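All protein chains but one are shown in place.
To keep things simple, chains are lettered A and B as they appear, and every chain counts its residues starting from 1.
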Amino acid sequence: MKRNGTKFVTTDRPDGQELREKGGPLAGARGYGAWIVSMGVAVVFLSPLLWMLAASLREEASIFQGGWLGADGWTLQNYADAWRRAALGRALLNSALQVLVIGGGGLLVNAMAAYAFARLEFRGREWLFAAVVMLIVLPVEVLAVPMFFTVRDLGLTGGYGAAMAGLTVPFLAKAFNIYFLRQHFLTVPAALEEAAVMDGAGPWRLFWNVALPSIKPALATVVVLDLLTHWGDFLWPLMIATREETRTVQLSLANLFTQPPVQWGDILACAVLATLPVMLFFRWFQRYVVATDARAGIK
Amino acid sequence: MSVLCGYPGFRVLTGVLSVVLLLSCGAGCRRAPTDDGGKKVIRVWSHQGQEAENRAMRGIAKAFNQAHAERGLRVDLSFFPDFQYAEKLAIAAAARDLPDAFELDGPAVARLVDAGLLAQLDAYFDRAERDDFLPTIIAQGTVDGKLYALGAFDSAVVLYYDRDLLAKAGVKPSTDDEGWTWDEFVQACERLQAAGIEPLAMHMDDSADEWFTYAFSPVVWSGGGHLIASDAPRVRGVLASKENLRSLRAWQDVFTRKFAATDPVDPNPFGNGKVAMDWTGHWMARAHLEKKGDRLGAMRLPRMGEKPVAPCGSWCWGVSTQAGDPELAALWVRWVTDAKTGVEPLVRANGAVPARRSAFAAFPEYSENPYRLFREQLETTARPRPRTPFYATLTGRFAAALRDIARGADVEARLKQAEDEVQSVIDRRVGGGKIKREEKEAAEQEGRP
Partner (left out) sequence: MTVWQRARGRSAPWFLLPALALLAVFVVWPLLRAGWWSFTNADLLSPERSQGVGLANYADLAGDGRFRRAFGNTWLFALLVVPLQTVGAFFLALWVNRPEPAWRWLRAVFFVPVVVAMPVLAVLWTLLYQPAQGGEMGPVNAALAVFGVPPQAWLRDPTLALPAIAFMSIWQGVGLQMMVFLAGLQGVSKELLDAARIDGAGAWQRVWNVVIPAMRNTIIFVVTVTTILAFRIFVQPYLMTRGGPGNSTLSLIQSVYEMTFISQDLGRACAAAMAFLLLVGGLTWLQRRLLKEERE
């Protein structure tokens, strides 16, 4: 994977962090002591999630009793019940479709705009870009209500197809993603493109065959961020998904959570099932997650 | 066009657009009233209650589908949680995606009628059928003399009491059907307190504001007051009227004199034997009877003035004006409010008061108190909450005022504040609009300023 000289810090980056090694600020905390303390802290930090997993596998009566690892009361029944009561099959499918459309479609739309801002010269480029940058800090939640009316006027509410479009289309274009990808397109050496121009490549081929492949890590970052954000969407689906068949997984969970009688085992099983897909995906994409350049958003 | 098509970007753009169109086409295709292999589908929303009630509702839908299979008719039932039902309905109404028929809370009827979203039901229920419903159910669903909604059950609030505890303090429950006057009620509380017994539970812990308006409006009404003027959307001079100040000051005394707790911890102190009387609804009848048996008594809520007034109102059914086929939607409303196919299974599941007189035969418990009283007061003294498009604002502000008054706020100042808050919303909504103009003209004709 080409890095093209951009500064990526990935979660498992092996190089460069020498603060501690060569007398970093907390150089004293090393060795087995640090290891044991870290393990302890990690277990405490993750205990809510570990507890969620353990409790989801227990019978209702024993959830609050017998600590984490009581000998009996283990069951998979919660998962079966949650799957049925929350109609999770449909909900997971809806959520997957939602994040795939936003992640994939958004990537294309934003990358195209970012490429134009980075690589093509046209009149008004600077102020147009400045206008896009200004949109970055708008909190989407506050705009949800007027956005809802726009989406309604476009007919993107109601039936299944319309609601799925209403869930996704408004979030395809993102000012931050355009900004972020532009910064990365800027780092692609012009020489690469000039060679392609010699071969008679048009702007589309330059974009598709040269520029895009050069910033794959940045593209992956954008996809991961979109995925994390929209998998957890709540307010927007709450407004758009007015029918049972359009519920996303978070809505199904919230629904199960508020439906009497409260069955904690089912709720926790549903929570685990709502978390697993994104965990697995993240584990797979983890090496691309960029923290450094997220800062670029404000500077 | 061919020039444009040569541009690579154009291909992408058309690609994006066609995806969008493809997705939204699904909507158009689905809006048609028939799908599902030629079957006609009636889209129906119901609130999600206790599991037993939901099961009953599913059973009713299933029976409907079986009975109408020959006609190729099917209801598609969706549940939404109780607490967010009102907002879901508002969202769907705003999105112009209301189901064909839906359940709604009684006080919400006027608002939806005002917005032109509820269809008239008069044509679907003949005179005899309408007379079979409790008068409160008809009143709750009627706006400007036209019927828009009907329910399968109604509700009741009474003053439950523990005979043993009252006897211990030497308090005699009211012997006639009228219940206590407010003075008798206060005297009873005094005696109980003197005997070292906590007198009363008012359930002020209820986080739902609606409880306050629902359960304590009778205090205002029986004292001769109102929440909102009946002829115009106006609360100024109504909510903080002399009558209401007097009634609610007396009501406040219940808390300042510690007859009832303002912030109770125990949700059911009466059932647990800690207090002697319980100001609560029909939904506690079963539990209280099980706990107390013959010791349980029930009387009307104490009255401020001459006549007792009881609260009422519950979920009811309406047909959307956007329904593909209103007649089919009304068919469902008939089914779910029918004594046999709707009322019986629902009331068996949720324990509410049957909405139809012909349904009481199936519930022998209504020959005795507290159930007899539930029906009795719905037939005679119950009054629905105000039927105004501004109900949501009114109840929110009034309930907040009641909560503060119970905690010791100055009654007049607090009611005036609520009055101002509600009136400002009303004025803004109708400001310069039709209603206000008419009011002004009327005022000018009468020579008022």
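Just so we're on the same page, a contact is a pair of C-beta atoms (placed from the backbone, for glycine too) under 8 Å apart; a residue touches a chain by one contact, two chains touch by 3 or more.
For clarity, every value in this text was computed on a predicted model and none was experimentally measured.
*Asks:* Among B:A69, B:A115 or B:A413, single out the residue that touches the unshown chain.
*Replies:* B:A115
*Asks:* Any idea which of B:S230, B:T256, B:T380 or B:S424 touches the chain not displayed?
*Replies:* Residue touching the chain left out of view: B:S424.
*Asks:* In terms of residues, what is the contact footprint of the unshown chain on chain B?
*Replies:* So the residues of chain B touching the unseen chain are 7-10, 12-13, 16, 83, 86-87, 90-91, 93-94, 111, 115, 117, 207, 392-393, 396, 400, 421, 424-425, 428-429, 431-433.
*Asks:* Contact with the hidden chain only, please: which chain A residues?
*Replies:* Residue positions of chain A that touch the missing chain: 7, 9, 11-12, 14-29, 38, 42, 45-46, 48-49, 51-52, 55, 64-65, 109-110, 112-113, 115-117, 119-122, 125, 128, 132, 135, 137-139, 141-147, 149-151, 154, 169-173, 175, 178, 190, 193-194, 197, 202-204, 206-207, 228, 231-232, 234-235, 250, 253-254, 257, 264, 267-268, 271, 274-275, 278-279, 282, 286, 289, 291-292, 294-295, 297-299.
One rule holds in what follows: only the chains that are shown with their structure count from here on.
*Asks:* What whole-Å value do you get for the distance between chain A and chain B if each is reduced to the mean of its CA atoms?
*Replies:* 42
*Asks:* Note which residues of chain A are touching chain B in the complex, please.
*Replies:* Of all residues in chain A, those touching chain B are 105, 108-109, 112, 148-149, 152, 154-165, 168-169, 202-205, 238-239, 242-244, 255, 258-261.
*Asks:* Which of the residues in chain B end up touching chain A in this complex?
*Replies:* Those residues of chain B that touch chain A are 7-9, 12, 16, 19-20, 22-31, 48-51, 78-79, 81-84, 88, 91-92, 94-97.
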